[in-house]
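Right, I'll just put the structure down here and ask away after.
All protein chains of the complex are present and in place, except for one that has been dropped.
Here is chain A:
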Amino acid sequence: MIPVGYFFVLSGLLFFIGVFGFVTRRNLVAMLISVELILNSVDINFAAFNRLLFPDGYEGLFFTLFSIGVSAAESAVALAIIINVYRHFHSDQVNSIENMKL
């Protein structure tokens, strides 16, 4: 069996790749994809902890399922909003949607 530490490293890498992408990407859809990476890293954590550390229950797996469902709902709303942004600004680059500044 693969030791739990490996899963931990994998999810940690995925999480920080997501954070890095969220901070550096200048495209709204790419930022959304980065956020999805973060959510996936959480799912890996929960599933691995459930399977390897606490195999008696299913709480971790249930959390994973719910988190997938919720992130799908969030992406749907986020994409709808990004489309609306695109209609107004004719761009999905972060630099071009800075209408409000002091």
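To be clear about the criterion, a residue touches a chain if its C-beta (ideal position, glycine included) is under 8 Å from a C-beta of that chain, and two chains touch if they have at least 3 such contacts; residues count from 1.
In the analysis below, contacts and distances are computed from a predicted model.
Peer 1: Can you pick, from "Nitrate reductase-like protein NarX", "ABC transporter permease subunit", "NADH-quinone oxidoreductase subunit N" or "Cysteine desulfurase/sulfurtransferase TusA family protein", the UniProt protein name of the chain not displayed?
Peer 2: Result for the unshown chain: "NADH-quinone oxidoreductase subunit N".
Peer 1: Applying the definition given at the start, please give the residues of chain A touching the unseen chain.
Peer 2: 11, 15, 18-19, 22, 28, 31-32, 35, 38-39, 41-42, 45-46, 49-50, 53-54, 57, 59-60, 62-63, 66-67, 70-71, 73-75, 77-78, 81-82, 84-85, 87-89, 97-100, 102
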